[in-house]
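Missing here is one protein chain; the remaining ones are kept as they sit in the complex.
Here is chain A:
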């Protein structure tokens, strides 16, 4: 009896201990999550971005440099591919635990501003922790929305036609600034007939290219809060695409889908592809051929509708270390050594100091620099189109539905209707 009750007491105590330990673990875990400072005044900021292994190595080098110059600030990094990045970010942000500073793009500014996630860096500029001087070609305005500085551009790029040079030479085509869509169509035909390869890899799904085409015609993909074109516009664009897929001017969509994530250009399914100019770097490492840049075709022989796009660095609104985050961003956009490490990986450096610090020696980066210079010289650059809240979802839908249309899973009419339905939902939300 006596013994029995003793055992019981011990049992109870042990059980209590075990559950306390579990509860304690939980408490420690929460404590760790929130705290990023330590006794000696060192703070840790979390920095996340999207990209691949190659970019990771460059970024780690720049961070080592930063930590040497700012020994009181530690930077923890995290990276994913583009789509996974935003899923993880959403989850973290909704749990109140997003990274302190992160890579961002124009399509997300209004979205996350509306959700109260982005820090207005204006105050840090006033406090002198972040300088917005020395940016090229008005790029300092790029991350400004409704008077708030929501992002600082780290690299600029522009849409281009990336071409397989030997293929274009064999077809005898020399694209020049000011060529028209008719010229382009003619070129596609020649590539197909003379080299047996499709001319283009499927431009009908590239939202940013369609935006340029609309801009050339006095419209735009987005307005402040909606779509800037009609169902008839898109029907025309996709009807032509359907025709050109059938006639072999555009690469076989089935093949294009199958070789992903490789691009149709580097997989030698097509002679050219519309994309951001800094992608030439990627294609060069992916494919066997030599790649160059050609200008965007025009409607009137002059206007391309182009603007500079950019990757940015943004900060989390409720970060506990706004000052350190601002210093970090400042370092990343101004320090010349950073430019030497990053090269044109995220586009051409946005500040004059960094632009001057990195002079590309290899033909690919040289070509990108020359292309961007040619845009400045030709004077075709315009103001960027607004990107409303929900723009990112519209882009994903545009790409997906265009692919379904090209694969013959949807009629053009059906595809257009579906895109407008989905966009309406996305842009309201």
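By definition in this document, a contact is a pair of C-beta atoms (placed from the backbone, for glycine too) under 8 Å apart; a residue touches a chain by one contact, two chains touch by 3 or more; residues count from 1.
Quick note on the criterion: contacts and distances are computed from a predicted model.
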Candidate names "Putative ABC transporter permease protein YesP", "Na+/H+ antiporter subunit C", "CoA-binding protein" or "cytochrome-c oxidase"; UniProt protein name, chain not shown: "Putative ABC transporter permease protein YesP"
Residue touching the undisplayed chain, where the options are A:196, A:261 or A:379: A:261
Sole residue of A:42, A:57 or A:94 that reaches the chain not shown, by the stated touch rule: A:94
Sole residue of A:76, A:115 or A:174 that reaches the chain not shown, by the stated touch rule: A:115
Contact footprint on chain A, counting only the chain that is left out: 5, 8, 11-12, 15-16, 18-19, 22-23, 83, 86-87, 90-91, 93-94, 115-117, 254-255, 257-261, 393, 396, 399-400, 403-404, 407, 409, 418, 426, 429
